[in-house]
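Omission of a single protein chain aside, the complex is shown with its protein chains in their original locations.
Each chain gets a letter, A, B and C, in the order it is written, and its residues are counted from 1.
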Amino acid sequence: MSQVLDFKPAAGTSADVLTIKDLKAYYINDMFGVRREVRAVDGISLTVRRNEVYGIAGESSSGKTSLIKTLAGAIRPPMQVVGGSVKFDFGGKHIDVYAEPRKMQAARWQNLSYIMQGSMSVLNPVRRIKHAFNDFAFRHMGLDRRAFRQRVESHLQKLGLDPNVLEAFPHQLSGGMRQRVTIALATVCEPEFIIADEPTTALDVLVQQDVLGLIKEVQGRLGSSIVFVTHDMSVHAAITDRLAIMYAGRLAEEGPTQAMFDNPQHPYTAHLIASLPRIGDVSTRKSLAGRPPSLANPPSGCRFHPRCPIAIDRCSKEVPEMLPSAIGGRVACFRAGEIAVK
Amino acid sequence: MFLPGSDRFGGRTRLFCSVQIGMYMNGFLIYVAKRFGQFVFVVVTGVTLAFLIAHFSPVDPVEQTLSLVTNFGATDPRSVEILRASLRELYGTEGSMISQYFVFWGRVIRGDFGPSLSAFPTPVMTIISRALPWTIGLLTLATIISWVIGNLLGAIAGYFRTSRSIKIVGLLVMALQPIPTYITGLTLLIIFGFLWPILPISGGAQLNLEPAASWGYISSVIQYGTLPALTLVLVGMGGWFVSMRSLVSNIVTDDFVVYSELAGVPSRTVFSKYVARNAMLPQVTGLALSLGNVFGGAVIVEFIFNYPGIGKLMVAGIYAGDYSLVLGVTTFSVIAVATAVFLIDILYPLIDPRVKLG
Amino acid sequence: MFKVLRDLLRYNREFLFGTLLILIIVAIVIASFFAPYDEMATYAVIPDMPPGPEFWLGTNSRGQDMFWQLAASMRNTLMFGIVVAVISRIIAIVVGLVSGYVGGKTDQIIMAFNDTLGALPNIPILLLLVFVLRDQMTWGVLAFTAAMLGWTHDSRLIRSVALSLRTREFTRHAAFSGMRTGQVLLREHLPYVMPIVFFTTMNNLIWAIGLEVTLSILGFSDINRPTIGGMIYWANAHSAMVAGIWWWIAVPMIAVVILFLGLFLLAMSVNEYIDPRSRLARMGA
Partner (left out) sequence: MGLFKKIALAAVASLLVLPALAQDFIAGIPRNEALIIQGPTAQNADWFNLWAPGGGANANGMQQLTTDALWWINPEGGDNAWTNALATEPPIYNEDFTTMTVKLREGVYWSDGVEFTADDLVYTVQTQIDHPGMGWSAAFSLNVASIESPDRNTVIFNLKAPNSRFHTIFTVRWNAAWIMPKHVFEKVEDPLAYNFNPPVSLSAYVLNSYDKAGNWAIWKLRDDWQRTTIGMAQPTKPEVNYVVYAASGNPEARVIAQRNHNLDVINDIAPEGMFSLMKDNPSVAAWLPGFPFAHPDPTLPSVLFNLQKPPFDNKDVRWALALMIDIRAVALGAYRGAANISALSVPPTGSAPDDYFVPMQDWLTNFELNTGTRTIKPYDPTVATQLADMTRRQWPDQIPTDEAQLQRIFGFGWWKQDMAAATELLQKAGFTKNGNQWLNPDGSPFEIRVMVEGDAVPTLARAGTTIAQQWSQAGIKATVDVAGPTNGQRLGAGDFQTAIYWTVETWGGHPDLSFFLDSYRSDFIKPPGEVQPPRNMQRWQDPRLDALIDRNRSLAFDSPEVVALGLDYLKLAVEEMPMIPLMAYNKFAPFDTTYWTGYPSAANPYAASGPNWSNLRYMIVALKANPSVPKP
């Protein structure tokens, strides 16, 4: 793509950057006497490989935001991790997020960065952009002030941003510009792992394209892994290498993006893909009956069964395990592969 | 000013909005003009209100002076008659209400509220200007201290919600807040003036000290101001504490705070530069809005501790039936409070870059 | 509503404690209607008796039983606060809802006036009025004046809520279906601002009673009428503190602290309850 593509992953390390095992994170609320457990993340296992874009999809309140908050070690009460583990491997530097919080703290931004949803509000409204760079990145770079400033400016230029934005306040920038600044901020330390949480959601379509391109380009250049979260399946189709589908706090299916779009194994995946608008298709999309389940009081068995068009008796009684799927991924469904995409 | 877009993205300048630094000054002037308009509106309303109330006073300044003069000693009825005639001439309370209203405005603008009756012939303005430094000093200090401590504790309590010791301090601070100023002040007076007499309970500074920039004088002023200021601080900081705590506990869930935490920005920086810095902004506005009440508190505190400020002056004026003094102090305090609010308002853009200057 | 109250009582310690404190006050107020002595009477009992089995809260130097004085005073003081709160609530609701609903220039003008009144220092204005009116300054006049000064802050709060309601779906529905503005405000908007009104009522009560106490202590109110501030005024007039009649000062002071703490705790817990964020947390997001 460009002459600046000169970063390669370090050799000699394992292929997985992130390993999540049976992670459980609940909101536990004890207010006015009502104890509620909201099982936002309920037994999820997954791995993210080096130099890949890993997508997480799902409806709103499916727990995807909770999942990435949990894997980034960014939860605050009332949310608690009640089981499982999150482990990173940054080029041989192993971190168990919930066992070694100090190590995790040190790795932030250097090895692991974050592009957040809602570009409007992720920057401190009363401080100039340069302060954000100072706060976030300075201590990781080991540079003096001047060199750091030069580094930031050249980084911004690489991303097509005028270094003058450093002197601006967030409110003086447009939405797209702010998102670019955020991306610049997240990539300035050249981290191995980037979490992108709906980075394009609030942007108009053209800007979206632009930002996606930018993310892809930076990822390619740095060789980082990205966990990319969005409910927009078309974005996943455009950018991710592998894709995980979340439903009600659990994974429904995981696999290579392209294969999943071609041949979804889980009825819910099939539904999500089917609801994508396609050029030339004028038929009305059939929307799924019912609403997403309450995470405080989820249905028994397979959590999708009340809305599933092909549910059988067993689905309401037993919880389906994540098992290898036909397309080289994993799926949690007793009738995996039985539904075809039109 | 437009930032040039990069070639790579086809020069999409539409992405980049202008950085409006050049517009800043112009917008600031408009903002100041608006605030000034509000200031003038407040002053006019307050002064008119004071004039109207005072105008319907049953207190006749001439008779008031007479009764002050003839309160003691032998008084010959005939001499009182002569004195009354000469006083009528002096005060000149003639003319229609409208003309008196304009005469009053003339006086307000000139800062001339006439001679005080209880301190005849000293001008009211002279008396006010003597009392003013005390009140300004006490109020500024106490307000800043209570604002800083209240907000600091509130911010700490909002940010570090789980700490037990902070919860206890928070409860104490909040429990003090609804107690009326007089009761807090009287309690402090009983404790530190009566049961354990270690602090002066009356006056503004040591006797026989000339105001000077000497350590002796300043330390004396501090000592005499301790109990009044402490009262105002104890009463004042609870409100700041409560509102700051709730502001902070809202702000900590804001994206930019969460983001900075995710980024591993040290929690001290997050607390001070992200949380407190943002939560402070509404508190500055709140400070401006609360000044009127703070001034009311000063009246009480000065009364309790015999502190030689504006508030005590006003109460003394009422007790002495000093018509011109009371009217002067009221008018003056309306203007003073409005001015302070105006000052805070125009300084606000300096701390909040987002303020809509248009 | 009842369930909310029960939940609050059962699960919110601040609310429970606040309610208990207020119940103490209410019990005292109710007791005032069964007083064996005329509340104005002096030298009805032996003066200067310390608190004990015969006189629970002691007697003062004017020969009044402190308990019954406190009861009558609490009733009168509370009455004052409630009158102020009710009048100023009505003004605040009307101004806030109308300003928020109508919006635009009208809103700006109303709020400019609102802020002007809010920026005036209350105490000097009230003192000037006291100075001018003297013994025509009955508690009714004082309550009315206080109410006139005490609504601006709350009307701004209510306005901000009304402003957000204005763009909501149901407002448009109501407006399209031909409801008059007054009806929209009364039927659709008022219920939304009621929790805020409740919260500000507590604060307003605290403010109004504080005002009454202050003015009475300074001797700027009707000294014939027993009030909390009046009790302290008479105690000061008899140098109760240095004379060692500590209960004469302590009783009204403690009573007013109980009242204020109670109101404050109620306001706090209700505020927490109606705060959208904590509500959200409760419902599970």
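Rule of thumb we're sticking to: a residue touches a chain if its C-beta (ideal position, glycine included) is under 8 Å from a C-beta of that chain, and two chains touch if they have at least 3 such contacts.
For clarity, every value in this text was computed on a predicted model and none was experimentally measured.
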Displayed partners of the chain not shown (whole complex): B, C
Of B:Q38, B:S116, B:T231 or B:T330, the residue in touch with the unshown chain: B:S116
Of B:P228, B:G264, B:G286 or B:G321, the one touching the omitted chain in the full complex: B:G321
Contact footprint on subunit B, counting only the chain that is left out: 58-60, 63-84, 86-87, 90, 116-122, 127, 130-131, 134, 149, 152-153, 156, 160, 163, 165-166, 169, 189, 193-194, 197-199, 201-204, 206-210, 216, 219-220, 223, 226, 305-306, 308, 312-313, 316, 318-322, 325
Absent chain, residues of subunit C that touch it: 40-43, 61-62, 134-135, 219, 223-224, 236-245
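FYI, only the chains that are shown with their structure count from here on.
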Groups of chains joined by contact, in the absence of subunit A: one piece
For subunit A paired with subunit C, centre-to-centre distance based on mean C-alpha positions, whole Å: 52
Rounded Å distance between subunit B and subunit C, as computed from the means of their C-alpha atoms: 24
Subunit A - residues contacting subunit B, complex: 2, 72, 74, 76-77, 105-109, 113-114, 116-118, 121-127, 131, 135-136, 157, 160-162, 164-165, 167-169, 171-174, 176-177, 180, 206-207, 210, 213-214
Of all residues in subunit B, those that touch subunit C in their complex: 38, 41-42, 45-46, 49-50, 53-54, 56-59, 174-175, 177-183, 186-187, 190, 194, 242, 246, 250, 253, 289, 291-293, 295-296, 299-300, 303, 314-315, 317-318, 326-327, 329-330, 333-334, 337-338, 341
Subunit C to subunit B touching residues, read off their complex: 112, 115-125, 127-132, 134, 153, 206, 210, 213-214, 217-218, 220, 232, 241-242, 249, 253, 256-257, 260-261, 263-264, 268, 271, 275, 277
